[in-house]
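Sharing a structure with you now.
All protein chains but one are shown at their positions in the complex.
Right, chain A next:
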Amino acid sequence: MKCNDRVFGLLMLVLAVAYGWGATQFPEPFGGGEAIGPETFPILLAVVLALSSLYLIVKPDPGSKWPPARTGLELLIAVVVLIAYVLLLQPLGFIITTTLAVGTLCWRMGAAPMRAYATGLIAGIVVYFLFTIGLDLSLPLGVLSVLEGS
C-alpha cells in the first residue's frame, strides 16, 4: 500500500512545477525592479513543495486502505447530496432543501427513513426561524414564499 504516497507525491510534483511556472508568467508590476516581486514567494513555495513531494515519491509511508467500493459509493452519495443542497438552496428554499439533504444524509448513515426526514424537517424549520426571526438574517424561502404572500 505504498503507492498512495507515491501517487500523491507525483501529483504534488506536477502541481509544484505548474505553480512555479505560473509564477514566472506574472507580468512585471508597475514601477518594478523591487527586491522581491510577486513571483519570489511562490517560486520559493514551489521549490519547497517539489522537494517534499520528491521525498514522498522516494520514501513513501505505508498508506491506509481506501474504503471498499460500497462505502465509496456512500461517500459519493454524500458529496452529491451536498452539491445538490447548494444547487437547490435558492430555487427550492431553505426548509425543503434542508429536509431533503439532512434527511438523506441521516438515512444513508443508518437512520430509519421516516425518522431521518423528520429530523431534517425539524432541523430545517428550527434553524430557519432561529436565523430569520432570532438573528434577522435572510435564508431563501424558495417555493414556500407563496405561503408568505398570503
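The definition used in the following text is that a contact is a pair of C-beta atoms (placed from the backbone, for glycine too) under 8 Å apart; a residue touches a chain by one contact, two chains touch by 3 or more; residues count from 1.
Here is the rule we use: contacts and distances are computed from a predicted model.
Q: Unshown chain, UniProt name, "Carrier domain-containing protein", "ATP-binding cassette domain-containing protein", "Tripartite tricarboxylate transporter permease" or "protein-glutamate O-methyltransferase"?
A: "Tripartite tricarboxylate transporter permease"
Q: Which one touches the absent chain: A:V14, A:V79, A:M114 or A:V143?
A: That would be A:V79, which touches the missing chain.
Q: Spell out, residue by residue, where the missing chain touches chain A.
A: Looking at chain A, the ones touching the missing chain are residues 4-5, 8, 12, 19, 22-23, 26-27, 29-30, 34-38, 40-42, 44-45, 48-49, 52-53, 55-56, 61, 63-64, 66-67, 71, 74-75, 78-79, 82-83, 85-87, 89-90, 98, 101-102, 105-106, 108-111, 116, 119-120, 123-124, 127, 131, 135, 137-139.
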